[in-house]
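Notes follow once the structure below has been shown.
Removed: one protein chain of the complex. Kept in place: all other protein chains.
Chain naming follows the written order as A, B, C and D, and within any one chain the residues start at number 1.
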Amino acid sequence: MECKITKNNELNVENLKKKIKKRIMIDKSAKLVFLLSALFALLVLGILIYRIFTQSIGWLDIQFLTSKLSIFPEKAGIFGAIVGSFLLMVIVAPVTIILGVSTAIYLEEYSSKGRLQTLIKTNISNLAGVPSVIFGLLGLTVFGRLLNLGSSILAGGLTMSLLVLPIVVVASQEAIRAVPGFLRDASYAMGASKWTTISRVVLPVALPGILTGSILALSRAIGETAPLVVLGIPTLILKIPQNIMDDFTALPIQIYYWTLDTVLTAEYANLAAATIVVLLLMLFTLNSIAIIIRNKFQRRY
Amino acid sequence: MNNNVREIILKNNKKQKKSLDNVMPVIFFTAALISIITTIGIVLTLVFDALKFFRAVPFADIFSTQLAPLAANPRFGILPLINGTILTSLIAMMVAIPVGLTSAIYLSEFATEKIRKRLKPIMELLAGIPTIVYGFFAYSFVTPLLMAVIPGLEAKNALSPGIVMGIMIIPLVTSLSEDAMNSVPNALREGAYALGSTRLEVAVKVVIPAAISGIIASFVLAISRAIGETMIVTIASGSSKNFTFDITKSIQTMTAYIVEFTSGDAGSGTVGYYSLYAVGLILFVFTLLMNLLAQYISRKYREEY
Amino acid sequence: GQTEDEATTGGENQENTAGENQDVEETKLEGAVIVDGSGTVYPLMAHIAEEYMTNVQPDVSVQVGRAGSSAGFKKFIPGELDFADASRKIKDSELAQLEEKGLKLGEDVLEFKLALDGLTMVINKDNDWAQEMTKEEIINMYLSGHYKADDKVLWSDIRPEWPAEEIKFYGPNENHGTYEFFWEKILDEQEMVKTANLQQEYSTLVDLVSKDKNAIAFFGFGYYVNNQDKLTAVKVDFGNGPIEPTLETIGEDLPYSGFTRPVFTYLNAQYAKEKPQVLDFAKYVVSPEGAQRLAGDNGFAPLPAAQYEGYLKQLEAIK
Amino acid sequence: MGGLPLKTINELKDEKKAIFSIKNLNLWYGNDQALKNINIDIMEKEVTAIIGPSGCGKSTFIKTLNRMVEMIPIVKTSGEILYHGKNIFDKGFGVEELRTTVGMVFQKPNPFPKSIYENVVYGPKIHGIKDKRKLMEIAEESLKSAALWDEVKDRLNDNAYGLSGGQQQRLCIARCLAIQPDVLLMDEPTSALDPIATHRVEGLIEELKNHYTIVIVTHSMHQAARISDNTAFFLSGDLIEFGKTQAIFSKPRDKRTEDYITGRFG
Partner (left out) sequence: MGGLPLKTINELKDEKKAIFSIKNLNLWYGNDQALKNINIDIMEKEVTAIIGPSGCGKSTFIKTLNRMVEMIPIVKTSGEILYHGKNIFDKGFGVEELRTTVGMVFQKPNPFPKSIYENVVYGPKIHGIKDKRKLMEIAEESLKSAALWDEVKDRLNDNAYGLSGGQQQRLCIARCLAIQPDVLLMDEPTSALDPIATHRVEGLIEELKNHYTIVIVTHSMHQAARISDNTAFFLSGDLIEFGKTQAIFSKPRDKRTEDYITGRFG
């Protein structure tokens, strides 16, 4: 064993002290830079909301919310788009939830660990990464053309459902997985069959998680634009849609067309901004509901 | 004891056919297949018509810089689109990676619990804003701002949508990188702090190297998102089909090409119509590879500890 | 300013017509009318459609698109549309395709000339040199290879006293009748400069030209007249001195006739027979309430009243 | 009880017979054998205690009786378990039916996150009883049998998670009783409870043993000695000794049993 006699003069106290001061300075400045960087998100969010809010002032009123579309900014309203978005959700919600929860139940409760399960799981995570515009092409080709649904609410809704399906599947899987095994055991020990156990014990307990995921999926669907544009929503459509076979316009579509035509009619920018405020409020509400559900039904076992 | 409960139950059990128990798994399995069918649907949709395109257009023409799909003698060089896509994605990454990563470092290594609790919801909010809103923001705020600063910037350009796309992706990079850093065992941090390291040194020399694959996976996913992003570029990049590396000029991405084409002429069986699917297929393959790569990388890093 | 004026006139008209139409209105119709095609005609058609839906048949849904004239015909031929708007006459090739489907122009497909448009060359407000050009100069600058092999044409190539800066050529893309009119009728089907940046949306063109000093574009007069604050129209010299496009100069026998063209809508008469709302809307388009009244507001020169009356008679014959 | 003709307690005592006959039972978790050639008869209307050190296979054994052990996919079994003379491993033997007549109470109370009432009527409901009045009757009766009625009768619609641990365990017992099983399997039913709650549950078990066949796993020698008629001592998967409780506790035949009982290991 060697003695530590070779004294390293670079590591002497004076030297170290000087260097440490410098290092602490660098550390402090880095912290500041990182903080600013983290605050950048806040800044952008602030500017974005401020800009959109101020642009919407004077335009967002009852008349705007309850009127039909118009080429004249003063008369224009987004009632049709609101109804369109709503009816779209009427399709998306049940289709996605039924398909998504069923898939999750299959993966978590029925499938045995094997190639098929892995295939479905990988497939779902990859599906989640497919650009939405590709779903638009799928919708256009399969629902629009092949099934002849055109650019109806049904076609749009089915397209959106497939787009947000992975969100619901993953959230439901997590919720189902989080149901403790001892609850299942209790049910099986009473002579309950598998489906009885799933429907009466597992699903009710997993419900908050499933709901949260479903709401997040809806809020994604409500803001998606590209698939609808690709599906071919007409530029001007005044009629308030009545049923799911009607052609329609939706809030993001309206924002898109008004943004496009801003140079032609400057006030369209205000209409777009006002529509964005409505859209953001809807998203905010949906997300708040999701958070409330999440907090309210936090696990008690 | 009420004696007949047992009898009722036994009687019920005898007549109760277990039909639901036999039917439900089939239903669930079918539902699970839908996701596979969707993928197959996407692939078939794209490949079927893309093949017609590849058969109709010579390979040399496809890999040229000449793109004029509607012209009397149409040209289908895909390079302008790929170039436009890469250009905007690069700009986006140049915004998203530094800001996203440093934010993640801040949140994971510097911030107190309190600050973290306040900043994270803001990130989540930013992540939840629809892309069309970012598109509007790019067009109505960022582009005019940039034009005031950069002379010669065209009203539609690659820079503005690139930057806004970057902003849009920041939360993704931040949250995934932060997850990766959080999974670095605290023992490593302690080891470094005990040697007199500052927070920065711990972050840069210990945490980031240990979390590097997770961080890189987040970058790859972010690139994939940027490549697939549609509305921002459609609104703000101006759909010029020129092959240019000049970010002040108008360009077109693959996604924007699809939107432009479908909002004009998506009606018929021309080569131009098939080109839509060819571009879609290339886009699909691009993003799929990116996603698989990200999954592969992040699976690797999970194995490390 | 522009749009507000338009809006208020729109509003007044609406009150008037509302009163008049109450007598005319017979039956309440419903269903959809699907219109697509020309982006040039779009503002006029959208305006007509909106008036129709607000004042005449509130339960009918008229959907108006603006994919471009050629794109419109591509949807019209297989029967996806009730109306195809067009800023050019239907081509023989398109007619042939219609006939393949058993549709004859004049019987199953009716052509209505709606108004006259003046193709307008627009430049940036800051462009103080190219405010007047001869027709030849315009043709030459857009011709591929005329000035430069790589088509990077400078203003000074056209006139030496103009700045030595590269011209940015813009125009609508090949989906649009306006492009075809320009290419066929003005460039005489010679190749256009490769540097031209062709766009799907007219709004994008307006935006680009309004923000680029060296830009030049061509499109219908309507898109210029509604954006006069952002654009300058080039006065074109057809041989008799520079002519500014205005509603007074656009017309077949008027000074701007060199760049004047009619705009159309094509009706699928079979659908008009089957669907009363299509027929009714067609009548409204050609009625005095329709194109005739609203053309001016949207930057078109109206046709003589007799022409519209003829169309109305043609439609009345359908049933 | 349940379909069998009612007899006086004396008659029953005389006619006692094996409700479960376990023959050459072996059980593996993957390649690890957890039960080795077990032979036991579980006598009707008696309490059988299962004792043994941790990991010896007590839980595994008791879970085999209602085939809950099959929930773990890697489990393999051989041998026979005759229940009322029929092999429960037979293809034709429905596990739902088995579990309907063989109730189980777990170590940790596991009520459903539902109301007290819903917990108790869960079994009757899934087995097809829908009549509200009938269900209420069953709930009251079961809660009374589980010595819980007085404590909860005014809050039947409250969530079961609001109950104390001991109350929850009694609720789980009531939930079992509601479908009137023949047999109650109990896996250390008091080990997660505090002493007072343990006392209450133990008292309840002593009540129940008059009406049910009970198989109880326990770590407490006192509990085993006090409650059970028969005791089985397991050691690393082997059944070391089985017999009358009194006999086992007073003069165990096997040295290991004695060591265990006197607290020398385990």
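Rule of thumb we're sticking to: contacts are C-beta pairs under 8 Å (C-beta built on N, C-alpha and C of every residue); 3 or more make two chains touch, one makes a residue touch a chain.
Owing to the predicted nature of the structure, the values given are computational and were not obtained by experimental measurement.
Considering the intact complex, the chain excluded from display touches A, B.
Although one chain is not drawn, the whole complex shows that of B:Phe29, B:Phe141 or B:Tyr193 it is B:Tyr193 that touches it. By the touch rule set out above, chain B reaches the unshown chain at residues 112-113, 185, 187-198, 201, 205-206, 209-210, 304. Summarising the interface, chain A meets the missing chain with residues 1-4, 6-8, 10-14, 16-17, 19-20, 23-24.
Just so it is clear, only the chains that are shown with their structure count from here on.
For the pair chain A and chain B, chains touching both partners: C, D.
Ranked by how close its mean Cα position lies to the mean of all protein Cα atoms, the top chain is A. The centroid of the Cα atoms in chain A and the matching centroid in chain D are 48 Å apart.
Averaged C-alpha coordinates give centres for chain B and chain C that are 39 Å from one another. Counting partners per residue, chain D has 96-97, 100, 127, 179 as the residues that reach two or more other chains.
The set of chain B residues touching two or more other chains comprises 13, 263.
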